[in-house]
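Please find one structure pasted underneath; my questions will follow.
A protein chain is absent from this complex, but the other protein chains hold their places.
On to chain A.
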Amino acid sequence: MNLVRRNRPRGLVRRPWRLAAEVSALLIAAVVAFPLYWMVLSAFKPAGEIESTRPRPWTLAPSLDSFRRVFGQQEFGRYFVNSLVVACTVVIVSALIAFLAATAVTRFRFRFRTTLLIMFLVAQMVPVEALTIPLFFLMRDFGQLNTLGSLILPHIAFSLPFAIWMLRGFVKAVPESLEEAAYIDGASRARFLWQILFPLVFPGLVATSVFSFISAWNDFLFAKSFIISDTSQSTLPMALLVFYKPDEPDWGGVMAASTVMTIPVLIFFVLVQRRLVSGLGGAVKD
């Protein structure tokens, strides 16, 4: 095992090069992390300091003023909950639907199977933003404008094709003999599906969910287009822009709101980090 899967090929790199590589990796990591550092720093800077024309990379008097302003803003907490509801619903529902569909296209042979697969592939390429106009009228006709449903439904549809395509590899990897054994033991199809296949494919579902979570949590265009009059149904990206006026931005408020908005995703990423890397490996190896 150790021989087959060693992380880095030893003997390929000479020592001084290794050192240079490590130093540059650390430097690049610092550069990549810098915007996030600056975001959190600015969120904690006291009111006057952030508008200083000589910005310092530290603060001597960290303050919670910006956060107070953000949470003091009407309904910010509500926006936060709305965003969570939208993202979590999209993740769970699309994972379940994609799991069923991926099972169908990998473990059964039926007419139009290849056609369907190609359609899922093509569906991935559809620029969803281009569908904003027809979706707007669709949501209006079904009375879904200004509801969270108008954000949830399209995102479920848009994350499905990619999720199905990605899950395919995971479902395929489960040996068919396992299915046989389950049936021999008298398990029903439903039992096999939910008690055996589902837990085995779960790591793949986690990797997939990263993408659907991000797309739903990030959504800006649909929130901007579909939530037009009832702002209590709005989501975090819109709340953030309350503080961002192009001519006179409240940078402290913007950075505090940004920090609050980024933290749940960061937590989510840290939680699924290992699964994500192995999941992407598994999905692309296929």
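As a convention for this text, a contact is a pair of C-beta atoms (placed from the backbone, for glycine too) under 8 Å apart; a residue touches a chain by one contact, two chains touch by 3 or more; residues count from 1.
Here, contacts and distances are computed from a predicted model.
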**Fill in**
By UniProt, of "Protein lplB", "Polar amino acid transport system substrate-binding protein", "Sugar ABC transporter permease" or "Hydrogenase maturation factor", the chain left out is "Sugar ABC transporter permease"
**Message:** Among A:Ala47, A:Val81 or A:Leu280, exactly one should touch the missing chain; which is it?
**Reply:** A:Leu280
**Message:** Among A:Ala47, A:Leu64, A:Val81 or A:Leu178, exactly one should touch the missing chain; which is it?
**Reply:** A:Leu178
**Fill in**
Residues of chain A touching the missing chain are 3-9, 11-13, 17-18, 21-22, 24-26, 28-30, 32-36, 38-39, 42, 50-55, 57, 96-98, 100-101, 103-105, 107-110, 113-114, 116-118, 121-135, 137-138, 153-154, 156-158, 160-161, 164, 175-185, 189, 195-196, 199-200, 214, 217-218, 220-221, 225, 236-237, 240-241, 244, 246, 249, 251, 254-255, 258, 261-262, 265-266, 268-270, 273, 276-278, 280-281, 284-286
